[in-house]
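Reading through the C-alpha cells given below for one structure.
A single protein chain has been omitted from the complex, and every remaining protein chain is retained in its original position.
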Amino acid sequence: MTKLKWGMIGGGEGSQIGPAHRLGAGLDGLFTFTAGALDHRPDEGRDYGIRLGLDADRAYGSWQDMLAGEKARDDRVDLVTVATPNSTHFEITKAFLEAGFHVLCEKPMTMTVEEGEAIVEVAKKTGSICAVNYGYTGYSLVRHMRAMVARGDIGKVRLVKAEFAHGHHADATDADNPRVRWRYDPAQAGVSAQFADCGIHALHMASFVTGQEVTKLSADTVSCIPVRTLEDDAMVNFRMDGGAVGRLWTSSVAIGRQHGLTIQVFGETGGLRWAQEQPNQLYYMPLNARLQIIERGEGNLSPEADRTSRVTVGHAEGMPLAFANIYGDLAEAINARKEGRVMDPAANLYPRAEDGLRSMAAVFAVAESGKADGQWLDARPPMFR
Amino acid sequence: MTKLKWGMIGGGEGSQIGPAHRLGAGLDGLFTFTAGALDHRPDEGRDYGIRLGLDADRAYGSWQDMLAGEKARDDRVDLVTVATPNSTHFEITKAFLEAGFHVLCEKPMTMTVEEGEAIVEVAKKTGSICAVNYGYTGYSLVRHMRAMVARGDIGKVRLVKAEFAHGHHADATDADNPRVRWRYDPAQAGVSAQFADCGIHALHMASFVTGQEVTKLSADTVSCIPVRTLEDDAMVNFRMDGGAVGRLWTSSVAIGRQHGLTIQVFGETGGLRWAQEQPNQLYYMPLNARLQIIERGEGNLSPEADRTSRVTVGHAEGMPLAFANIYGDLAEAINARKEGRVMDPAANLYPRAEDGLRSMAAVFAVAESGKADGQWLDARPPMFR
Amino acid sequence: MTKLKWGMIGGGEGSQIGPAHRLGAGLDGLFTFTAGALDHRPDEGRDYGIRLGLDADRAYGSWQDMLAGEKARDDRVDLVTVATPNSTHFEITKAFLEAGFHVLCEKPMTMTVEEGEAIVEVAKKTGSICAVNYGYTGYSLVRHMRAMVARGDIGKVRLVKAEFAHGHHADATDADNPRVRWRYDPAQAGVSAQFADCGIHALHMASFVTGQEVTKLSADTVSCIPVRTLEDDAMVNFRMDGGAVGRLWTSSVAIGRQHGLTIQVFGETGGLRWAQEQPNQLYYMPLNARLQIIERGEGNLSPEADRTSRVTVGHAEGMPLAFANIYGDLAEAINARKEGRVMDPAANLYPRAEDGLRSMAAVFAVAESGKADGQWLDARPPMFR
Partner (left out) sequence: MTKLKWGMIGGGEGSQIGPAHRLGAGLDGLFTFTAGALDHRPDEGRDYGIRLGLDADRAYGSWQDMLAGEKARDDRVDLVTVATPNSTHFEITKAFLEAGFHVLCEKPMTMTVEEGEAIVEVAKKTGSICAVNYGYTGYSLVRHMRAMVARGDIGKVRLVKAEFAHGHHADATDADNPRVRWRYDPAQAGVSAQFADCGIHALHMASFVTGQEVTKLSADTVSCIPVRTLEDDAMVNFRMDGGAVGRLWTSSVAIGRQHGLTIQVFGETGGLRWAQEQPNQLYYMPLNARLQIIERGEGNLSPEADRTSRVTVGHAEGMPLAFANIYGDLAEAINARKEGRVMDPAANLYPRAEDGLRSMAAVFAVAESGKADGQWLDARPPMFR
C-alpha cells in the first residue's frame, strides 16, 4: 500500500489542533504530510510548513493558493484536513469538495443548518468524501460498543445516557480571560457554547453507538457564571428514530471532573458503559447476569474493535490513537476507491457530512429550546424531515 | 443515659423493612423494642411480636389497639415507627402525633400534598417530633458534605447533579411479576413509580446537602417497558431557592447499575461527589487545585461527620449504620426534650414532616410535568409558596 | 429463639474495642449485655457497667469476681468476650474455659506458642467454645470467597496474595508518641509489631479463604523508621498444606493507604480478589473468560454469603456487620448446643483456638526468620507438626 498524500489548512504554529492532526494522520504511516496552508498570515504559514518538511512549492500562503496549486497537479493531495477557525470551515470545505478533493473537516462543519445542507449536497453531487472530526468515535471500545448494539447483544435500545461535563471554565474570576471569554460570546461562538463545544460530541456518540438518529429534543440551558450570554451547562432530553430515549448532560463548571465524556446504553437485554478517561475498559451487563469488564485488545471482539486495536491487552491506548483511527478509516475509504473495491465495512465508520449537518441542527434546536423553557423541538435538519 | 422505649407499626414477619428498622433502632443501644403492632392480621402480629421479645401486653393486634394501649400507660413508648403500606402512613402518623407521640414515618409520608400539609400542621400544633425516613442522609460523609457546603468550602452552590438509577426492573418478561407490577400501577403506587420510589431520595438529598429547597421543576418521564402505566425512567430539571440549578436522573431499567444513588454539588470555589455504593469516600475538588479523597473517619472533619462515624478510618461503614444515625438523631432530640436542654445541633439533621410534604409536592409536580411535555411547574406545597 | 446472655471483660470507658464488641454482639439482637468486668480499676468498671445498663450485681470489679459470680448463678452468661490488654488474654481465657464458659478472645489469644497450645488443650478438654476475633472473616463476600474456593470454582489453589498495608505510623516525628511507640517496643508488644498487629489478619484470611494451613515461611522484616526495635514493614513468603504458595505484605509506613487489607487467590481455573475498603464487591475471573463483579446481596450466592447479608444488593455493608457475623456464628453454635442439634454449617466459620495458636506460631516464625536473613522456618505449632 502506498502512502497517501495529505494536506492541512490551518493548524499554524502554536495551535493545539495542528499537532494533533499531524500526529493522527502520521501515526500509522498511512499519510505523508505533503501540502499545507497553515496560517492566515501567508509568510508565517509558508515558513512553518517548510520547517515541518513540506516542499517549498506546496507550502502555500493561503487556502485559495493551495486549492489552485493542488488542483493543477497530477499528484494532488488525497485528503485535505480543514482545521481553521470555525467560521471559515464552510467556505473552505465546500471549495475543496467542489474541486474533487476528499475533506476531513474539524467540527463544527458549518455555522448554520443551511450551510450544512449545502455541504451534504455538494458531497453527494461530487461523490467526494466529506468527513467530520468527531474523534472520540475512533476509540476501539466505542466501536465495539456500536458493534455490540448492532448485533443485538443488548437487545432493542431503550435508553441512552450521555455526559460531557468538565470543570475547566468554572472560575468566575477567569471568565474575562480572552482564552475563555470568546466561547461564551454569541458574536464569536454562535448560538451555543458548551453544548456546541462538548455536548455535541456526546450527542453524536449517542447516535454512533446506537445507530439511531435524534428526532426531537428539549433543553434546559443555563449560565452558571452570570456574565456569560451563552450557556455553560445544559441538560438535553431527546428521542431517537429507533425509539430510544436520550438524556445528555454537558457542563464546563463541574469542578472536579477533568473531561467527563461518558456514554451508557441500556437495552432490553443488557447495558453498556464507557468513559473516555478510562477508554480501555467497557462495562457490559447482560440482563440477569453479572457485570463484565471487556478489555480493549482481548480476543474475540468485533472486526470494528480488532481493526482499531494496536497493542496487546492490558496496555493502555489513548486519544491520539482514537484520532488516528479516523484517519485509518479515511485511508481505507480512499484506497478502496483508488483500487476499485468495496471498502472494509469495519472501517466505514468515519463521521460524515450528514453527521455534521445533524449536529448543527441539534445545536440550533438546543439553543432555541433553551430559550423557550424547554419546548420540544424537531432536531432534524429540514432536508431529513 | 437510659434507653428509650421504641414501638413499631408494620414490619411483620417476612418484610424487609421491619428487620432494617429493628437493626437501626437497636444498633447503638439507644432504643429498646418495647411495643408493636406488626401485622394487619392481629394474631400473626401479636405472635411475631412476642417471638421478637415484646411483653405480651405490648404486642398489639392493630395500630388502634397500640394507640389506645400506649396512651394509657405511664411508661409509653418514646418513639413510634410507622412502616405499614404507603396508603396508611397518613392516618396512623396523624393519629399518633395527635396523641402526643413522636413518630418516625417511612416514606412516603402521605399519598397527597393535602395530607402532607395536614401532618405538618398537626406536628406543629402538638409539638411532637415527626420524622420521615430518608435514610441515606444518615451517612457520615453525606452529613460532612452538607457541613462543607454550609461552611462555605465550595462557595455559593451553582449546580446539583443527582442520580438514583438501577436496573432491577429492567426485565420485560418479569414485568407482570406481582412483586414488580404494583409499583407501576397507579391504583397501588399513586401518580409516580420510579421517581416516587427512588428519585425522591435523590431530590431530598439535593436539598439536604445544599441547604436549599426546590422551587420549580420540569420532568421528562417515560415507560421504557411499554406495558407500564407509570414511569420507569425520569429526568428532572429543577431550580432551588438559593439559586442552584438541579438535574436529577432516576431509572429502574439501567441494567448494570446496582443502586446508583450519587450526588454531585458544584459551587463557585469547589466541587463534591459522593456515591452510596462507596459511601466511605467523598471526592472534593477545590477550584484550581487537585481532587482530594476525604475518608470517613479521618481526623478534623465536621461535628456532623464525627458524631456519625463509629469505626476507625479505612474500615467500611454501610447502610445499616446510616439508618442507625437517623435513630441516633431522634434519640438525641427526644432526650434533649426530656432533659430540658438544647439538642446537639450536629444531630439536628433528621428529615422531618416538612421534608415529607415537600417531597410529596415534588412527586405530583413531576407526574404532572411529565404529562405536559416537561412544562415547568411550581414544586412547592401551597403552604410554602 | 431467646436472646443469649453476654458478658465482657475489658473494654472500659474510652476504649475503642469495647463499643465495637457491644455493637457487634447487640446488632442483630442475639445477645443481651448481661455482665461485665470492664476496667482494671474496680470502681470505674462497676460504675461504667451500670451506666451501660448492667444490673448492679453483674457489674463486677474484676474478672476474678466475675468468674466467681457468674459461676455461682443458674442464669450465667452464655458467652464471655475477653477484650483486655494482650498480656492478660491467656490467663483470663483459660480460667473461663475451665469454668465451662464459652469465650470469644480478642487477638492475640496468647503471648506465646506454649500458652496457645494450653488454650487449645483446655478447650478440647472442656468442650467449651473458644473463638478468636479475626473479625474481617465475618464479611459476607469473604465467606463467599471461601465457599467458592471450597466448591471448586477456581480449581486447585496455586497462589495466595495477601496485603495489610497502611500508612498510619509513617510519621517519624510522631514515633515517640506513646500511642504509637509501645507497638514497636518488644517489652510491650512482644516479638513482632506490624506483622503481629496487622499482617496476622491477612495470614489468617489466607487460610480462611483457601481452607489450607501455613506450613513454613520466610520473612523479610524491616524498621523503616530506624528508632524502632520491631518491624514496621514485612514481606512474608509461605507455603500451605494444600500446596498453595503465599506472599504477604504488611506495612505501617505505606503513606497513602488507609487500611489496605486485600486478598487475592489464584487457582487452576480462576482468580478472586477482595479488598476490605470496598467489601461489597468481589472480583472473579474464570480462566479464559472475563472479569465479573460479584455483588454482596445478589441472588444465588452461597449459604455462607446469604446468611451474612442483611440489606439488599447495592447498599453498602461495612465492618461492624462483619463483626456481628462472628457473634452470629457464636449464637448459632451456642443455641445448637442448647437445643441438641447440629449447627448450621454455614455459620460454623468463627475462628477458633487452633487459629489463635497457629497465628502465634506464625508470629514467632516471622520474627525469627526476619532475624535470620529470611531463613525458611516451620510455621506450625509443635502440637500440629
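Here the chain labels run A, B and C in written order, and each chain numbers its own residues starting at 1.
As a convention for this text, a contact is a pair of C-beta atoms (placed from the backbone, for glycine too) under 8 Å apart; a residue touches a chain by one contact, two chains touch by 3 or more.
These numbers were taken from a predicted model, which means no experiment stands behind them.
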Who touches the missing chain here, A:K3, A:R181, A:K216 or A:R337? A:K3
Based on the whole complex, identify which of C:A68, C:A150, C:V227 or C:L287 touches the chain you can't see. C:L287
Hidden-chain contact residue, picked from the options A:H40, A:K156, A:K216 or A:H259: A:H259
Would you indicate which residue among C:Y48, C:Y136, C:F164 or C:F266 is in contact with the undisplayed chain? C:F266
Where subunit A meets the left-out chain, the residues are 1, 3, 16, 19-20, 22-23, 26-29, 33, 52-53, 166, 258-260, 276-280, 295, 310-321
Write the list of subunit B residues that the hidden chain touches. 290-295, 298
Hidden partner chain, residues of subunit C it touches: 154, 158-159, 161, 165, 167, 170-172, 218, 220, 222, 224, 233, 235, 237, 245, 247, 249, 251, 253-257, 264, 266-268, 270-273, 283-288, 291, 373-376
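In this text, only the chains that are shown with their structure count from here on.
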Per-chain Cα mean versus the mean over all protein Cα atoms: which chain has them closest together? B
With over half of the numbers shared counting as same, classify the subunit A/subunit B interface as same or different. same
So, what's the distance in Å between the C-alpha centres of subunit C and subunit A? 56
Determine the centre-to-centre distance between subunit A and subunit B, using the mean Cα coordinates as centres, and give it in whole Å. 43
Give the residues of subunit A touching no fewer than two other chains, as numbers and ranges. 291
